[in-house]
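One structure follows; several queries about it will come next.
The other protein chains are all here in position, but one chain of the complex has been omitted.
Chain nomenclature is as follows: A and B, assigned in order of appearance, with residue numbering initiated at 1 for each chain independently.
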Amino acid sequence: MVEIEELKRLFPRAEIAEIPYEERGYHLSIAVEKGDIPDVADTFAKKGCYLFDLFCVDYLDFLELVYFFNNHSAPYRIKVTTKLDPEQPTAPSISRIFTIAHWYEREIHEFFGVFFEGHPNLTYLFLHEGIDFYPLRKKQVKVSEEDKKRLMPKPPGEEEDTFFINLGPQHPSTHGVLRVILKMDGEYILWAEPVLGYLHRMHEKMAENRTYQQFLPNPGRMDYMGALNFNLAHVKAVEKLCGIEVPERAEYVRTITCELNRIGSHLLWLGAFLADLGGLTPFLYVFDDREQVLDILEAVTGSRLTYSYFRFGGLYNDVDGEFIEKTKRFIERLRGRFDMYNRLITGNVIFINRVKGVGIMDEALIRRYGSSGPVIRSTGLPYDIRKKEPYAAYRDIDFEIPTGVNGDNMDRYMIRLKEMEISLNIIEEAINRLPDGPYRAEKLPKKLKPPKGDLLSTVESPRGELGVYIVSDETEIPYRMRWRVPSYSNLMTFPELARGCLIADAIAILGSYDIVVPEIDR
Amino acid sequence: MTDVLKIAVEAIGQDTLRVILGLIGVLILVVINALMLTWAERKVAGHMQRRIAAKEVGPFGLIQPIADSLKLLGKELITPMKVDRVLYFLAPVICFIPVLVSFVVIPFGEGLQVRDINVGILVILAFSSLSVLSIFIAGWGSNNKYSLIGAARSVAQNIAYEVPLLLSLLIVVIMVGSLSLKDIVEAQKGMWFILYQPIAFLIYFIAGVAETNRTPFDLPEAESELVAGFHTEYSGMRFAIFFLAEYTNIMIISAVATTFFLGGYLGPYLPGIVWFLIKTYFLVFVILWFRWTFPRVRFDQLLNFSWKILIPVSFINLIVTGGILKL
Partner (left out) sequence: MDTIADFYPVLVFAIVAVIFTIAPVVISYLIAPRTKGKKTYVTYECGIEPFGGAWIRYSILYYIYALIFIAFDVDVLYLFPVATAYTKKGNTYEFYTLLVFILLLGLALVYAWGKGVFNWKRKDQ
């Protein structure tokens, strides 16, 4: 499937190895010299791939830059690595080829001190001014004075007659604490830039300081709206790493609860999106429904927002008849409510005029940014990890993936509504098929010490493609855990979409992404 | 008691007494109206959103607005450093003048009118332009970017909707041949004008909602875009005065609609003022209803709706009415 021969011909100096996908979660590993990186990126860009992730791992002797490429049409996960000198780490920037790399490179620069040649703006992305050390380096490395100067954010130009507006961090429609700097010309936006880091907690560093079990509550704190999906991503990755078999029943319960979580997340988005457009009433209606989801999940997981329900090899506890009963009742209830939402929102002429033809995305844009989730399905790409690389019980259940045509806000709205209906079908199907048996794997070691190696594992969160990359060094603590979060690459398309828009449209576009800021900031 | 009144009338003249009593009555009405509308807004919002809304303070939460206003009275008056102090202080004062003056000519019942000025409706329209000025002064004086955008929007919006507002009222004037509000009400003895002129009524009402900056036309204070628009920098009692003016404005827009299209104080059995208040508050309720049902329109849509639809339709309506009157 993957053209190794072709790649070998193109990059004769590279070491190319085929990787068992079932075990490691990617197909090919390519080790190249750092000078070849732009060529490699260019090749993959021409093949129609997108940059799934870009990060760095500190192996003490060397720093390893890891590029993950993927394709929207078929699973085609390729890891490209390059070694950097830990004393003077430099690498060529690929932000001209994949625009999203602009932000990934800034992140690596502030966390590892890697200098990217040709990058226009290597300022702080998440961190606060005045951090003395590169936080993700294994050995303390001091930030040089030269680098400190480079990291200081440049104040927006104070030319005469330019109108700068801060949208956030304390703003009603930035969903938490995102900040966007807008350069305005009257009502029009000339230039926009998101400023991140107001909720940065460095989960990736936390992961390097605690065992796999101890990290269990953390993923739910990254994305509080899709906490179970994040929980599952972590659990699934570690299970794969350690080779733990999960009982059938647990897989089904995971599917049911994750879909409930997805519905809850989409419902909240619906309310928030309408609130961004100035209609406040739907917010309360969706909360009414979401409350039911929370009640159901609370009864089995014990929490209402930041769930940590899945355990390695299964679940924290089994579901009972009451859970099934309540879920069935909820399915009936929500199905009856869609009609009301359609009458209240979809048919409203003001709503239609506000969302139709606004924030149009196309496939080329999506590939440059590596966006995922409902945002890209609106352009007509049926890309969904649940279908492309099935996990849990999704491989047994048949469901469709709704897609749009225009890639505008209206499509994103319709897709999320449709996805809720489909989630209901999935839940119903999973409940019907729910097998008996144990809910947790037996004979698990007390201390998890996964074998040496690395692994990529992906999950479809309500916002898109969520990836966990773990490097294990045979201890009970992960050597490096990287979280590739979907909102990150979705949000970064905002400056491009907002340019030239009216401010009201920009707010609608921002709302249509369904961003969760703590997930982006991690 | 009657003796005292008689002596008072003789001493200061009937006219003056009328003005003084009217003034007291109007001030009481304005305060009660604002208090009741804040309560009603919360209640309407609550019930439309399937919740109960204010209920703890007093029966059905009726005392809540009083508690709120007392709380606002005790809030610090923050004057940000960078504001233009004169404009910043002046804006809330100016915003209240037009709403109070409008009450001079509104006929609440037969004879229940402070003064029947023969160009009554012009007084209301002329003074209502002042409220735009106050919003612009507030936005500019605040030296805040959100306020400035809100203020600029407010001006554009108010001028866009003033033309259809004038045109729709003009149609009634052309039918009656008088600018006095009392004459207009009396002319509806046979039939309310809403039945002759449903389009003019609709245009007036839409333009009226836009003039009061209410959803779906609440762009000057668009919360999700401009935080709080022109009154971002206002807090405490100064904010409360903007609030008071806004709610009084809603009532005036509804009262004028009642006078021009719904027969004013006319109605069987009940006294005139009761009919007047019933009709007015029904329209007020509709305006509240809009807010909790519609999303906000975009700015270009807002302006173009007025220039491309409301104004041409008003013109056609005016010509047709003029033609029919000549038949």
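Basically, a residue touches a chain if its C-beta (ideal position, glycine included) is under 8 Å from a C-beta of that chain, and two chains touch if they have at least 3 such contacts.
Given the structure is predicted, the values throughout are model-derived calculations rather than measurements.
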(request) Consider the whole complex, including the chain that is not shown, and state which of A:H27, A:R106, A:H119 or A:H171 touches that chain. (result) A:H171
(message) Can you say which of B:G22, B:G46 or B:G267 touches the chain missing from this structure?
(response) B:G22
(request) Return the single residue from A:D53, A:E187 or A:E419 that touches the missing chain. (result) A:E187
(request) Over the whole complex, note the residues of chain A touching the chain we left out. (result) 155-156, 158, 160-164, 166-171, 179, 185-188, 190, 499-502
(request) List the residues of chain B that touch the chain left out of this view. (result) 19, 22-23, 26-27, 72-83, 92-93, 95-97, 99-101, 103-104, 114-115, 117-118, 122-123, 140, 142-148, 152, 155-156, 159-160, 162-163, 166-167, 170, 173-174, 177-179, 227, 232-233, 236-238, 240-241, 300, 303-304, 307-308, 311-312, 315, 318-319, 322-323, 325-327
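Heads up, the rule we're going with is that only the chains that are shown with their structure count from here on.
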(message) Show me the residue ranges of chain A that touch chain B in the complex, using the header's touch definition.
(response) 163-165, 171-173, 186-187, 274-281, 283-285, 288, 348, 350-351, 353-354, 502-505, 507
(request) Give every residue of chain B touching chain A within the complex, in rising order. (result) 45, 48-51, 145-146, 149, 152-153, 215-216, 218-219, 222-225, 227, 292-301
